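See structure below.
Here the complex is missing one protein chain, while the rest keep their positions.
Note that the chains are named A and B in the order they appear, and that numbering of residues resets to 1 at the start of each chain.
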Amino acid sequence: MSKWLLPLIPFALFLAFLAAVPGASEPRVIELPLGTSEELGTRLSFRLDGLSILFALLITGIGTLIYAYGTRYLAGRTDLPRFWSYFTLFMISMLGLTLAENLITLFIFWELTSLSSYLLIGIDHERPEARDAALKALLVTGGGGMALLAGFVLIGSAVGSFELTSILAQGDLIRAHPHYIPILILVLLGAFTKSAQVPFHFWLPAAMEAPTPVSAYLHSATMVKAGVYLLARLLPALGGSEEWIAALAVAGALTMVSGAVMAVLATDLKQILAYSTMSALGSMVMLLGIGTPAAVQAAIVFLFAHALYKAALFLVAGIVDHETGTRDVRSLGGLRRLMPLTATAAILGAVSLASFGPVLSFAAKEMMVMAIAAAGEWRRPLEIAIYTSAVLLAAAAALVAIKPFFGVIPSGPRNPGGRGHDPSAAMWLPPLLLATAGVVLALIPGPITAALLAPASAAVHQTQERLYVSLWHGINAPLLLAAAATAAGFIVYRTRERWIAIAEPLGRIGALGPTAWYGLFLRGMNATARAQTRVLQSGYLRVYLMIILVTLIALVLMANAAGGGIRLAWRLGQVALYEAVVAALIIAGAITASLASSRLGAIAALGVVGYSVAINYVIFSAPDLAMTQFVIETLTVILFVLVIYRLPRFSVLTPPPQRVRDAVLATLFGAVITLLVLAAQLEPVRADLAAYYGANAYVKGHGRNLVNVILVDFRALDTLGEITVIGIAAIGVYALLRMRPEVRP
Amino acid sequence: MSSLILRTAARYLMPLLLLFSIFTLLRGHNLPGGGFTGGLLAATAFALYIFAWDAAAAKKAVRIDPHFLIGTGLLIALGSGFVGMFSGGAFLTGVWGSIGSSEEKTAIGTPLFFDIGVYLVVIGASLMILLSLTEQEEKE
Partner (left out) sequence: MSTLLPIVIGVLYATALYMMLRRSLVKLIIGLALLGQASNLLIFVAAAGRGLVRGGPPIIAEGETVAASTIADPVPQALILTAIVIGFGVLAFALALFHRTYKAVGTDDLDAFTTTEEA
């Protein structure tokens, strides 16, 4: 029962945004008092205007239907809580993205959508195809995201603010700015990767590994439109220049055509729909490239219509898959008798896909054609592109709707494609609703245009141009050409096999395309990482040490050479005999310790060093240090002996050349340290602290031993930490030695 | 190491060493000494005991488990810090009082207890290390 609460979340949000519709023409900015940083310019601010409300309604409205569909479609999965968490995360991120007013906020939600898309595509993480597809999507959109951030930072520094209100008002400033081209390139990289424009399109077909509700929601109706949203949003600021028009028109048209071509050649229902989505996104990008009010209006209307029918078609594909067990159009047929309701939804959706008929997408297509006709020098090539893709998309539509439902049931013993029945209402109602909406809104466009579509497109082109959506513009050239294109498409559908055969050799060229480069990049990166790790992380401690030493010595010497050399004063000063003796003892002890061949001899030498250092402390006025050092040295020697005395003599393990090398390196380091200390002694060291403690230890600390007063009073916190550390070390020793020994076989 | 000389010496030296360590601890505030040195001296005293007899005997001589010493020492040190907090002021503020007659006033304050805490921790840690290692050696 509780699963029916799920669709209520998006539904509640849908109603909330509906309430915001009346004020859509006046942009409102809401700021949340979180994460505000004045220096960085980040704010959690949100914007409610026509464009964002349109998207919000699409996200929540289609979301409600898909949640309802999913409760039925996904029944039986064991990871439902995880799935719905990721799904809801995605919805919220997408909402945040489209509602963001601050560019950095937008970016954060942008990356969140990439992340949740990755999680959702790879939800069947046991399957390697799903994992690879998810990674592919993440790397491509994530890479674009990084470029996008750079572009946003540049915009922010050019305008002085990350808030859209400021940015959109400074369009001329940005276009004239020396950074305009880099900004454009970076932002386009982000938008193109997200919206699957050529050559970044290859992650979208792979993303069909995700469960159908995910494909319907993310990869047709919402997430892939994020790039289009971004381009629309930034049109007033970045658009209108020659570079903008050229880049978007070319990329958009290329994507539109190639997507349509690949849609016809595909055999999996979801793949066909994925490629046709790519094509639709291409046309939206192309229109935004042209950038005239008419083109923008066409883009907005088409965006809206596309969301409706594409989601419907994906849901139908899901039903077919769920009921018959296959998505391959070659083995599907005759389903209209078995699933009449699904068939209805499919036909309505397909009519919208072909954009010819009493459907909203047809009205949008007409607007598109008329906008292109007024596009000046771009007119001819773009018209060719539009009509080519119209033909192919009509063929694809036929492939999606006619073949499975009206086609002949293919013969064969274990052919599943001919059975099935209409699913439960939760599954056929959403696609039917969505597809029907495409028809109804086309016949009665008034309310939705005035309330939603007009404010949305006005927010983008920012003129007073009125939006007029109508199905019937009279019998004119576009209508006739559309009819001809659809007919041609039907012919292509019937002669599909011949076209596939022609496209065979082209497919081999495609193998050198972006997908191959992606694979190469991935393998190359892994190989490089492995090789580099093998060299640097060889597993030998002494190698690491040597690298550190050499780097240290080199850097210190370089720094000193750059700083003008080390000034030294070789004054021996007054050295008493006993000081020299103690120093000699230390040196002798150290050298003996390093050269001794008996372990006990080395330890004894260590003891000599320690005691001599203690005497040194006595000479130089550090009584506390001396006492502690004496006792610690005693305990150290005891410990060493306890652990080591049973071991055999040291064996000479390293060959002489290495030993010489190590000795040279070590001596060099020692020399560097000596030089540094000598140089340090020449620097004046401030004695303020000594004076402070000297003056205050008795007065405030009631003690005469300065060192002790510092340790237990002035700097007691450090001492507290220190005794904790020594306690931990002791416990560690205890634990280590209590462990049961691992017996060597 | 069961030398008779060592054992006799240890039996008499150890209490002296312990006394010396406490003396060092208490005088540390005004003259060289303090918690660290005192604690280490006490540990050395017990080390002597370990060598004269063995780890088990030393453990009995200490009477208190080293774990307990470490924990108590840390608690006392922390506690002395909290006293400062309750009398206003931040953690580890020194609070002083005095005992004794008006000519021979001795100041006693929280830093002294802090030092005692340090003393205990140092004894406990050193003992834990020494005893663990010695017991390991004896087992083989």
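As a convention for this text, a residue touches a chain if its C-beta (ideal position, glycine included) is under 8 Å from a C-beta of that chain, and two chains touch if they have at least 3 such contacts.
Values in this document were obtained by computation on a predicted structure and should not be read as measured data.
Enquirer: Please identify which of the visible chains the hidden chain touches across the whole complex.
Expert: Per the contact definition above, the missing chain touches A, B.
Enquirer: Which of these, A:247, A:481, A:556 or A:590, touches the one chain of the complex that we don't see?
Expert: A:590
Enquirer: If the hidden chain were put back, which residues of subunit B would touch it?
Expert: 30-32, 36, 122, 125, 129, 132-133, 136
Enquirer: What is the set of subunit A residues that contact the non-displayed chain in the whole complex?
Expert: So the residues of subunit A touching the missing chain come out as 539-542, 545-546, 549, 569-573, 575, 579-580, 583, 586-587, 590-591, 593-594, 599, 602-603, 606, 609-610, 613, 616-617, 619-625, 628-629, 632, 635-636, 639-640, 643-644, 647, 650-651, 653-654, 662-663, 665-667, 669-671, 673-674, 677-678, 680-681, 685-691, 693-695, 697-699, 704-707, 710-711, 715, 718-719, 722, 725-726, 729-730, 732-733, 736-737, 739, 741-742, 744-745.
Assume only the chains that are shown with their structure count from here on.
Enquirer: Whole-Å distance, subunit A centre to subunit B centre, using C-alpha means?
Expert: The computed centroid separation for subunit A versus subunit B comes out at 57 Å.
Enquirer: Which residues of subunit B touch subunit A in the complex?
Expert: Per the stated touch rule, the residues are 24, 28-37, 40-41, 43-44, 47, 66-67, 70, 73-74, 77-78, 81, 91-92, 94, 96, 107, 109, 111, 114-115, 117-118, 121-122, 124-126, 128-130, 132-137, 140.
Enquirer: Could you please specify the touching residues of subunit A with respect to subunit B in the complex?
Expert: It is residues 623-624, 627-628, 631-632, 634-635, 638-639, 642-643, 646, 700-705, 707-709, 711-713, 716-717, 719-720, 723-724, 726-727, 729-731, 733-734, 737-738 of subunit A that touch subunit B.
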